[in-house]
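With one protein chain held back, the other chains of the complex are shown just where they sit.
Showing chain A:
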Amino acid sequence: MFPRPIQDASPRAQLLYKIALPVSLIIWLLPMIAIVATAGRSLSDLNYGNYWGVPTEWAFIENFSSVFGSSSIGNYLLNSVIITIPSIIGALFLSTLAGAGLALYKFRGRFVILALFIAGNFVPFQILMIPVRQLTLDLGIYDTYWGVILFQIAFQTGFCTFFMRNFIADLPFELVEAARAEGVSEWKILIHVIVPLVRPALAALAVLQFTFIWNDFFWPLILIQSDELRPITLGLTTLKGQYISSFNLLAAGSLIAALPPVMMFFAMQRHFIAGLTLGASKG
């Protein structure tokens, strides 16, 4: 069996393991710990350089209430939701269609199309920054929700299509043929056979996409200008303060911003894991 259970190792190795494990966990979590600790400090502590020590006074409540009080973080969160949810729906919808098309039909050039979808993921989107901004200006969707949504969908659909195509191609093709023999049209086969069977994959993809789009800083930065439309990732910068950097408020705001993807993950955890291992345990 691999990996060998630690119980089978020598007592020395076990001891080493027991020490190394928490240490590596702490190193791993250090950024998280730093943010949580900073979110609980007062600004004066930070000004005196007390970054890692015990805070002179715990300021969690003050910091969080001032985040909510001094900035429109509620509005930013709402903007994030308004951008993220339609983007996920759009990307999943289009990629399910494209994935099914590429997986179920044998047509000339389907491998070229799939390769394009995959290759598209390797294009660094920074080089697309100026053309995309120009395009949104020309389309009249610069500085709107729709501008960001449209380009989130456009940039996520490539990966999602690749993901969905592989899941659909893994389904027994006889299910599709059986449905065709039943006299069912292709659209109804997609809705009543394919989609219910790839539901775990859709759930997994939804969680991934939620994290990607929610956490994305780049496209909103390029495509949004007005403060009222900013999602939380952009909105955090307003917490910086005009003359001095209030890192304690920034840390508190970051924690708030990070919560929804974490919650989303735990809510969908069951589907997520099922989706990632789907097909791995056939039998």
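The rule is simple: contacts are C-beta pairs under 8 Å (C-beta built on N, C-alpha and C of every residue); 3 or more make two chains touch, one makes a residue touch a chain; residues count from 1.
We adopt the following convention: contacts and distances are computed from a predicted model.
Participant: Since a chain is absent, check the UniProt entry for it and pick the matching name: "Spermidine/putrescine import ATP-binding protein PotA", "Xanthine dehydrogenase family protein subunit M", "Amino acid ABC transporter membrane protein (PAAT family)" or "Sulfate adenylyltransferase subunit 2".
Facilitator: "Spermidine/putrescine import ATP-binding protein PotA"
Participant: With respect to the chain omitted from the figure, which of A:29, A:115 or A:178 is a touching residue?
Facilitator: The single option touching the absent chain is A:178.
Participant: Mind pulling the chain A residues that touch the left-out chain?
Facilitator: 172, 174-175, 177-186, 188, 192-193, 196-197
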